[in-house]
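The complex is shown incomplete by one protein chain, all other protein chains being positioned as in the whole.
Here is subunit A:
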Amino acid sequence: MPVNVKSAGLATTVQDLGRPGYYHLGIPIGGAMDRLALRAANMLVGNDEGAACLEAVFMGPELEFNEDTLIAITGAELPPKIDGEVRDTWTTLKVKKGQVLSFDYLRAGARAYIAVAGGIETPANLGSRSTYAIGALGGVNGRAIQPGDVLPVGNASVTIAEGTTIPANLRRGPDKPAELRVLPGLYAHRVSERSLDRFFQDTWKVASEADRMGYRFQGGAPIEFVDREPPFGAGSDPSNITDACYPYGSIQIPSGTEPIILHRDAVSGGGYFMVGTVISADMDLIGQLQPHTETRFVKVNMHTALSARRERAAAIENMRQALA
């Protein structure tokens, strides 16, 4: 049952839970920026939690369905409309053959996930359908969807009752100001103690350069570096290191001015020092930050990072229970 793309939105891509295993060659894991939202969308239409969905950023696409089916929209508050009638997010919706799904304007968050019963079945590369445009992998011919594309959809296995919904208390989005928990480390010793404290005290704002590769922030104090003799191979700027790997979620601050958090389509390495890493439990939140959102980096230790991770796993389990 193919889906016809009538209009594409801003940068709507096919995403699943990504392609681990190739980061050592510069091919990032990719996949949904907000993985919890992708799992929820799939649960609501009876798919495997890792089935491919559409990830729409800021603006939704317009899609026409060729058969009766179930869909669900999660993540950002991007209200779906079926033949012009506004419907609920985080809810199992029925669409009939020939009906058109479109979207109202964005109310909150940044990325919405559109699941279709059976899952999007564009061809997989290296074990994933996730679109990685830089390397022309996954998606529709390695790119975002375009008007005129016809998206193949698999066979639905389980039927979920129309109107099934994820309770509001189990949905997760960023607070205001957004708080991202960070484990300091990596090259934090390059920064003076006072400057590192300031980094965690300041309120930052999401810059306009915020995409699947990384999120840039502005508005905090410039970094004060500890003096050094540049090591051979690093480069002369105090923010340079001998080119190394970048962890997902790591925060680099080129020239000490604007922090960049690398996300699912991260560049795998480079020559900038990193001050720490956003904990795994908070990576999904970054995908829902709009430009200009006020953001604070909250310093945590490993113990807190691991409990947050357990809480997040429990939240997903609660969703499964709520729908069982």
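Following the convention adopted for this analysis, contacts are C-beta pairs under 8 Å (C-beta built on N, C-alpha and C of every residue); 3 or more make two chains touch, one makes a residue touch a chain; residues count from 1.
Just so it is clear, contacts and distances are computed from a predicted model.
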So one subunit is absent here. Using its UniProt record, which name fits best from "Glycine betaine transport system permease protein OpuAB", "Hydantoinase/oxoprolinase family protein", "NADH-quinone oxidoreductase subunit H" or "Sporulation inhibitor KipI"? "Sporulation inhibitor KipI"
Residue among A:145, A:223 or A:279 that touches the chain left out of view: A:279
What residue numbers in subunit A mark contact with the hidden partner chain? 20-21, 23-27, 125-126, 134-137, 142, 183, 185-186, 231-236, 240-245, 247-250, 267-271, 274, 276-280, 302, 305-306, 309, 313
